[in-house]
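All protein chains of the complex are present and in place, except for one that has been dropped.
Coming up: chain A.
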Amino acid sequence: MSTVATVPDGTVNPYALSHLDSLESEAVHIFREVAGEFERPVILFSGGKDSILMLHLALKAFAPAPVPFTLLHVDTGHNFPEVLDYRDRTVEKHGLRLHVASVQEYIDAGKLRERPDGTRNPLQTVPLTEAIQRHRFDAVFGGGRRDEEKARAKERVFSLRDEFSQWDPRRQRPELWQLYNGRHAPGEHVRVFPISNWTELDVWQYIEREGIELPEIYFAHEREVFSRSGMWLTAGDWGGPKDHEKVETRQVRYRTVGDMSCTGAVDSDATTLDAVITEIAASRLTERGATRADDKMSEAAMEDRKREGYF
């Protein structure tokens, strides 16, 4: 909190907060509001950078007491092994409790059917919403950011979901000042987005400032990949490559972490946080535009999935 920002006229205002301090303070306020008002909150934790950032903020918000929330991971069955390893180490290190909802178990039990395109990201909605009902979670923290996607730009910080977890963008509660309304009926829950106002660059700058450890796949490394729809996908048991797709070894890194079947790597030689920040500041592509196939399906793909209960 000691960063002193320089105001544009060159003088130093001792009471100006840097933009990272402002965002941090706002996110911590949101975590504490949920702790104060809800019975059974849970943090969606995938081992991706946004959920890692959220856990870090939650740890700071309640220190020196432990984080008063459990974690929930929706495991598509096609996750990167490095990320699952990171997830388990983190849970262990902070003495947290992790719930896992498994897409693979739903498929094995015949409750979900594999899609023809092999993508499992949209299949997460059912295990997610059923886990929320089963555990009676009343507040579900997500790492969604408004800068990611145009439907997410319309999302409230506190977003009421009905008993089917559905989002109705036209019936959202107005959100005024910092007065978040978390009232909900039994069976309903509230999705909470503490880092709504962060951009991808903010996330990376904060990770650097705080020295937060990340899974290695965020940094450039050699990997066996193949090209599909203009993205580099990791070859693996999940179903790639197909016969005509050629595997090659390239130096790549990931900007987002999701299901292996729809999350693409980018060519990169950024092996350090500094290099990643430089690369993102110069990039002419958004995070999702560069590396997420699921958002390219239609102009309203994210909105449609969010309406169904996707986070």
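Rule of thumb we're sticking to: a contact is a pair of C-beta atoms (placed from the backbone, for glycine too) under 8 Å apart; a residue touches a chain by one contact, two chains touch by 3 or more; residues count from 1.
Assume contacts and distances are computed from a predicted model.
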Between "GerAB/ArcD/ProY family transporter", "sulfate adenylyltransferase", "Putative spermidine/putrescine transport system permease protein" or "4Fe-4S ferredoxin iron-sulfur binding domain-containing protein", choose the name on the UniProt record of the chain that's been left out.
"sulfate adenylyltransferase"
Among the options A:135, A:154 or A:228, which residue touches the chain absent from this view?
A:154
Which of A:79, A:165 or A:205 contacts the chain that the document leaves out:
A:205
With respect to the chain omitted from the figure, which of A:40, A:99, A:135 or A:184 is a touching residue?
A:184
Of A:119, A:196 or A:234, the residue in touch with the unshown chain
A:196
Missing-chain contacts mapped onto chain A
1-3, 5-9, 13, 15-26, 28-29, 32-33, 35-36, 60-66, 146-147, 149-154, 160, 169-170, 172-179, 181, 183-185, 196-197, 199, 201-202, 205, 209, 277-278, 281-286, 289-290, 299-300, 303
